[in-house]
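The complex appears here without one of its protein chains, the remainder shown in place.
And then chain A:
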Amino acid sequence: MGVAAVDARPDLSPRDRLARVEQGFFVLGITALLCLAGAVTTDGFLTGGNVENLLRLSAAFGILAVGEAVVILAKGIDLSVAGVALGCAQATLAFMADGMSEWQAIALLAGVALVVGVVNGILVAYLEVPALFATLATGLLTIGGIDILLLDQNFYSLPASSAISELSSGSVLGVPRAIFVAGAVFVLAWLFVSYTVAGRLTRAMGDNFDTARSSGAPVRPLQVLGYVVSALLALLAGYMTVSVQGSVQTTVTSFDPLLFTALTVTVIGGVSLSGGRGTILGVLAGALFVGVLNNLLILRGLSSPLQDLVRGGVLIAAIALDAWLHPRDEETARSDEL
C-alpha cells in the first residue's frame, strides 16, 4: 500500500471548508434571504420601482467599492476615496457655476483625481508611509484644499441639462444608465483583476508582497496603479452621487459615510483586509447586500443614528467573520499591521 492516498483530500476543519467557499455566493444567498424577509415584512419593498431605485442608489458606492477593492487586493487601503469623490464633485459644480464648460471642468478634476492617486501611490509605494495614514491625510487635504481654494458657497446644485445629471437619468438598452455604468465598471474590473497580467500580479502582491517582489513583479508601479484606479473610480462615484442627489452640500469630514459604506461593501464582499483574497463578484454581492439593507432600514423608518448602529454592527460582524476565516498568523504577524 505504498501509494495509498496520494490524491486524498486533506482533512479540513469546518472553518477551512467555509474559508474556501467563494464569499460572493454566500453573500448573494444572504441578500436573497434578506430580500425574502423584506418582501414578507415590508410593504412596497419588492416593487419594480423600489428595486430600480435601490440599484440606482447603490451604483455610487458600488463603483467606489470596486476602486477600494482593487487597492485592498494589493494589501493597501485607500481612505481618500470619499474626499476625492465629494471634493471633486463639489469643485466641478463650483466651476460650472462660475461659467466654465462642463467637460473642461470634468477634465480638470479628472487631472486632480489622477494627481491624488499618484501622490497616494508614491507615498505608499516609494516613501513606504503606512497606507492608512497617507490616504487619510491626502483625503482630508483634497477635500479641505478644494474647500479653501475653490468653493465659496455651502451648497451647489446641479444644472438640469448636464452630462453629469444624465448619468443617473435615461437608460441604455432598456437598463437605467446608472445601473448600466456601474455594471460596466464591475465587468471591466472583473476582467482586469482576473485576466490581465497587472490584475493577477496585484493579487499576488497582496497575498505575499515579498514573494511577488522577489519574482520580479513591478510592485511599486503596481501599487501606484491601484491608487490611480481607485482615485479615478472615486471621481466617477462622486459624479454619480451628485447626479442622483441633484445637489451637494459642502462638507469637510474626516470619515465620511460614503467611505464607510464603500469599506463595508468591500469587506462584506469577502475582500480580505489582509490582502490578496476576494473577487469582484464578491464586491457586487456586497454592494447588493448593503443596498438592500439600506433600503430596508429606510423603509422601516429607523432614525439615522439607529441606522448607523445597524450598519456598524453589520460591518463589525463582517470583519469578525473575516478575522475568523482568515486569522492572522501569530508567528508572522507584525506589530505595525493596523
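Note that contacts are C-beta pairs under 8 Å (C-beta built on N, C-alpha and C of every residue); 3 or more make two chains touch, one makes a residue touch a chain; residues count from 1.
Heads up, the rule we're going with is that contacts and distances are computed from a predicted model.
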Among "ABC transporter permease", "Potassium-transporting ATPase KdpC subunit", "Oxidoreductase" or "Glycine cleavage system H protein", the UniProt name of the subunit that does not appear here: "ABC transporter permease"
Residue among A:134, A:268 or A:296 that touches the chain left out of view: A:134
Candidates A:29, A:246 or A:313 - the one touching the absent chain: A:313
Residue of A:125, A:263, A:280 or A:296 touching the missing chain in the full complex: A:263
Touching residues (missing chain, whole complex) on chain A: 77, 123, 127-130, 132-134, 136-141, 143-145, 147-148, 252-255, 257, 260, 263, 267, 273, 303-309, 311-313, 315-316, 319-320, 323-324, 327-328, 330-338
